[in-house]
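Only one protein chain is missing from this complex, and each of the others stays in its spot.
Here the chain labels run A, B and C in written order, and each chain numbers its own residues starting at 1.
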Amino acid sequence: MKRDWIPWLLIPVLAIAALPLIGSPASWVTLTVAGLAMGLMIFVMASGLTLTFGLMDVLNFGHGAFIAVGAFVAASVMLAMAPWMTADSIWLNLAAIVPAVLAAMVVSGVLGLGFERVIVRPVYGQHLKQILVTTGGLIVAEQLLKVIWGPDQITLSRPTALRGAFLLGDVAIEKYRVLAVVVGLAVFAALALTLNRTRLGLLIRAGVENGEMVEALGYRIRRLFVGVFVVGSALAGLGGAMWGLYQETVTAAIGAQVAVLVFIVIIIGGLGSVGGCFVGALLVGLTANYIGFLAPKVALGSNILLMALVLLWRPQGLYPVAKR
Amino acid sequence: MRACSFFLLSPVRGRGRVRGDAPTMLETQSLTIRFGGHAAVDGVSCAFEKGTLTSIVGPNGAGKTTYFNLISGQLPATSGKVTLNGEDITSYAAPRRTRLGLGRAFQLTNLFPNLSALENVRLAVQVKSGKGYDLLSRTLTHRELIDRAMAHLAAVSLADRAQTVAATLPHGDQRKLEVAILLALEPDVFMFDEPTAGMSIDEVPTVLDIIAAIKARGDKTILLVEHKMDVVRSLSDRIVVLHQGKLVADGKPAEVIASDIVREAYLGGANA
Amino acid sequence: MSGALLSLRGVETRIGRYHILHGVEFDVAEGGLTMLLGRNGAGKTTTLRTIMGLWRAAAGEIRFDGRDITHLATPDIARLGIAYVPESMAIFADLTVQENLILAARSGPPDKQRLDWIFARFEALKRFWNLPAGLLSGGQKQMLAVARAIIEPRRLLLVDEPTKGLAPAIIANMIDAFRELKGGEASLLVVEQNFAFARQLGDSVAVMDDGKVAHRGDMTAFAADSALQQHLLGLGMDTHQ
Partner (left out) sequence: MLRSLLSDDLPRSRWLAVALLAILIGLAVAPFLFPGAKSLNVAAKICVFIVLAASFDLLLGYTGIVSFAHTMFFGIGAYGVAIALTRLGPGWDAVAVGVVAGLIVAIVLATLIGLFSLRVRTIFFAMITLAVASAFAILASQLSDLTGGEDGLNYRLPSVLRASFSLADGTLFGVRLNGRLLDYYLVYFAALALVLVLLRIVNSPFGSVLMAIRENPFRAEAIGYRTVVYRTIASCIAAATAALAGALLALWSSQTNPDTTLSFDIMVDILLMVVIGGMGTMYGAVVGAVLLVFAQNYLQDLLAIANKALAGVPLLANLFHPDRWLLWLGVAFILCVYFFPTGIVGRLRQKR
């Protein structure tokens, strides 16, 4: 089979097409890095959602709750370790960030486990109820966040080592964005390797196609699904933590806001495809930054426009999943 | 009368049939659909005349239901043509074909489960009345639709279950309701996909009587997919045999049933 | 019945609102090959799916190797040593031929000798080893589906219409493969429309009609009784006369 590379080509095509419009190469580099960073953060949050949909036909409208929880948990840990965050040593900074991010992932993951049991499991296969009940889950989760952390937004500042920018000539690249790109690529590489090179990955891919046959081969797809759901929730927590540091503020509504971008990305990618989700996320990130620079007022409409264009071209998304 | 002569076709490809006197109501020309590389229906050409009942038989996977889906528009043809009453309907979506007079009953019962039996049939009556887009009158004021729906329910002896929610009807009654919906569409071409499947023995005659009654009117065209050969034989004017997506035999019931090619299609080449 | 590896007693299955099986009863002997025949819609596929746990039996009992498996989950049933080749073949189209087989071999990398044995019968699988299975032809997919079921020794194979859409030469290979398997390591329950194939392979036969087993017995006797075949297998020319 010929691999379908055209969607991947869209990324460089979009970047190159933007260059003459933006004019200044320096601004272009800054915007491109910013777009990649944003796209990769969204990818981290969206990857789990697209896989759970592929596996069990479950779409969790409450996914945003995990993003928000990740942001809050990470913020709490980092605020508690404020001296290390503000210290002038990259190692002390990291010693604060790493546990914060891990805590965010663990808490989101555990929450995902509970969410799957209480909210998602009773409504398998019933889409209308699923949409309603997971939205209900989001409402309750958002309120609980306010119960625990209070209704006000939390201000969070990045650690010393991640403030400022690298200067290459007249090009400024924010350090934090570079970190976001690195982490996002690492997550993508890990997911791609797992899916393509491990038995577990084979099982997940097979399960997305035909869960019943995977069961008939002797594997428990339910367990697989719960595992993917939990990992997806943990990744949403990681993404939430990164997004919180990126915005430098955390509010209970953060989840619902970012979830909209996440939905756009997985629709563009073709529900169920990790590769499509990756391409979609980068396209969304780049478009948002380019348009944000060129015509700030319509920046958010640009994602909708992008989605509409992609769906006109490929109505099932960039990489539709072959179903039974 | 029809002049259906009997052909044995070794390598069959779309071909003409000897024509009868009755006008052709429905015709497929080299109708083909491929899934991937596999042709599920492969160049089937066949004309169905007004006032006749044709049974389509063949072993599992021969492409009978797929052939039905191509005719009624549930699947798009890869190539070939479908004409209804002389009009090329190949590119039409299913609803339009239905409104033009193609009526189909489904193999697996396919109702509006939480609506009453009457409402199921009334919705079908309503299609041709053109009242579907009427949003400001009350449904209950359209007595004529309700009366006609009741008449169709009575025709399948379900009149006393009119107010029962479809999902709670016993299986046999659901099959009858399916037939009532088809009657209510008042089509020119009736397509029955195993109408007696899953019915208890004593319920089968009701449905067969209905089919016989439609046939007796003489102005309708009936296509029937059925496995019970005694049913096929007693009702059909003509039998068409599909095997691996191709039309392999076509002719009078007695001749087709007795033919080797049919035996081969069913039993896999053994002289059992 | 002694020596029965699989036995069904009074199995009833409902799918949604439909009552499909009405008390199915038959056995598959240890080391034997039972052909499950019957016309369309008689309930053969539903029977296989019920054994595999893909539909739940509403009543009755299914025993495998003396153990009640009626209420086990599908993966647990598979792990007892039952493999299933569905009618739809259910190939993982996005995975390569190799990956399909790696998944099917639960206990580790596929055994080299066994692979060679499979390649000898289904040569196309070797040729398209690294190709996504979705690109195989219908017949090649069927080979892969069967190969997936026999990549490791299993005690019972449930095979739904293995010859559908196959060329005669490949059918011959399929017959070879099943012959070698039965009696040796595996017992088989095969749903089949192709009677020529069925009579060559089957030791015993169960014929289904309207969700029940209408006839059980020896294949040789059944193959000799053409009136019974015609009555049960759907042509029924001599009935109701």
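Note that contacts are C-beta pairs under 8 Å (C-beta built on N, C-alpha and C of every residue); 3 or more make two chains touch, one makes a residue touch a chain.
This structure is a prediction, so every number in the text was calculated from the model and none was measured.
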Chains in view that touch the one left out, judged over the entire complex: A, B
Of A:129, A:163 or A:197, the residue in touch with the unshown chain: A:129
Of A:139, A:168, A:182 or A:200, the one touching the omitted chain in the full complex: A:139
Options A:97, A:111, A:256 or A:318, residue touching the unrepresented chain: A:256
Chain B, residues in touch with the chain not shown (by the definition above): 72, 74, 93-96, 98-99, 104, 106, 110-115, 119, 122-124, 126-128, 131-140, 142, 145, 181, 185
Residues of chain A (touch criterion as defined above) contacting the omitted chain: 59, 61, 119, 122-123, 127-133, 135-137, 139-140, 143-144, 146-148, 150-151, 256-257, 260, 263-264, 267, 271, 296-298, 300-301, 303-304, 307-308, 311, 315
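Here is the rule we go by: only the chains that are shown with their structure count from here on.
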Mean-CA-position distance for chain C and chain B (Å): 32
In chain C, residues with contacts to at least two other chains: 134
Footprint of chain C on chain A - complex, ascending: 1, 199, 202-203, 205-206, 208-210, 212-221, 321-322, 324
Touch list for chain C against partner chain A, complex: 52, 54, 73-75, 78-79, 83-84, 86, 88, 90, 92-95, 99-100, 102-104, 106, 131-132, 134-135, 148
Residue numbers on chain C that touch chain B, as the complex places them: 17-20, 39-41, 134, 137-138, 161, 163-165, 193-199, 223, 226, 229-230, 233-237, 239-240
